[in-house]
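This report refers to the structure that appears directly beneath it.
Taken from a larger complex, these chains appear in their original positions, while the remainder are omitted.
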Amino acid sequence: MELSLFNILDVLGTIAFAISGALSAMNRRLDLFGIFIIAFVTAIGGGTVRDILIGETPVTWMENTVYVYLIGVVTILAIIFRNKINYLKKSLFLFDTIGLGVFTITGVETGIQNDLDPIISVALGAMTGTFGGVIRDILCNEIPVIFRKEIYATACLIGALAYVTLYDLGMDSDVIYIVTSLTVISIRIVVVKYHITLPSFYPTSPNSSRIR
Amino acid sequence: MELSLFNILDVLGTIAFAISGALSAMNRRLDLFGIFIIAFVTAIGGGTVRDILIGETPVTWMENTVYVYLIGVVTILAIIFRNKINYLKKSLFLFDTIGLGVFTITGVETGIQNDLDPIISVALGAMTGTFGGVIRDILCNEIPVIFRKEIYATACLIGALAYVTLYDLGMDSDVIYIVTSLTVISIRIVVVKYHITLPSFYPTSPNSSRIR
């Protein structure tokens, strides 16, 4: 694949999600290959859901081995430097956010390329961005990332809305990529730094969730 | 889409599942967009699984934005009236049951339209009917609905069996839809009202489940 801005961001996102998957797996005391599998599923999960929903099969990672080798190398490095990674927390958070932003972009773009309605493209972007982390958390029996009070899905959706808006304005794709990524990244950084949370709407009656 | 009986039922089912998803999300204290995502996934989950298994991609909701807007409006209403919803419990239970019945129908019908074996159509119907709720519960870390002692999956399967039987008898499709829906609805209402449960077969030896 030629090295466009999009691909560079895509590689950064894949690296970030692979590392986060490897860390979750190590924390769950998985064995060596278990760590590789979780890292792999986390990194390719979002894109795989995107490809399956759209019917683009065999899914992308099957036709492009670069990602598989990349994930393998990243996982080995994550294992070696597992105790150093605390010092990298900030850059990891940044990578994870870049991943969220990039996979949101690939989701929205896939929707547009398939002439789908803008709102559908936004939904596709949000799923592509968040599902890698969701699958990782479900496999690791952790509370899915979209539940952590961090406007995770929200940053993703706002970025997707920015994308379709700029696209309608006829902006250049590279500009759109940068603006969308920076939107997601800046929202998450600001939100986490200042512990901002969106309103949640807990019913005052505790049992109102059981609908029978 | 023209407004056939099928579409009316389908809309009712989508509304019901969107509400149940929004309620589960609010109960999990998700933020605003998290609530939308869970409501969305719950409402389109069953149909998405159906489309993916059959290879009908892009999946239905991607080509028909009506559902997306419908889910959005329903979710907003669910948030506004979250404390009133207790009073609506019975109607919600009914809606949820209608959703179960309708998505069972769409699943069975998809199987028949693809010339699949009747028993396959029944299995497809059961999965389409139950998986929206299962995905909602897995994402919300709750015990999947098919595990609650309510003959949930059973009502679904009996309805699916009724569908294929009536279809073999050459009944009119609208008649089949009504009978199938009423079968599922009446089974669930009677079962929940009188706390009827199917036999479960718990092994007398506690550790017989661990197969190693």
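Think of it as A and B in the order they're written, each chain with its own count starting at 1.
Keep in mind that, in the parts below, a contact is a pair of C-beta atoms (placed from the backbone, for glycine too) under 8 Å apart; a residue touches a chain by one contact, two chains touch by 3 or more.
None of the values given here were measured: they were computed from a predicted structure.
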| item | value |
| --- | --- |
| Oligomeric copy total, full assembly; chains in place: 2 | 3 |
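One rule holds in what follows: only the chains that are shown with their structure count from here on.
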| item | value |
| --- | --- |
| Rounded Å distance, subunit A centre to subunit B centre (Cα mean) | 28 |
| Complex contacts: residues of subunit A adjacent to subunit B | 52-55, 111, 114, 116-117, 119-120, 123-124, 126, 130, 134, 138, 143-144, 146-147, 149, 151, 153-154, 157, 197-205, 207-209, 211-212 |
| Partner subunit A, residues of subunit B touching it in the complex | 19-20, 23-24, 26-37, 40, 48, 52, 55, 57-59, 61-63, 65, 68-69, 79, 82-83, 85-86, 89, 92-93, 96, 138-139, 141, 150, 192 |
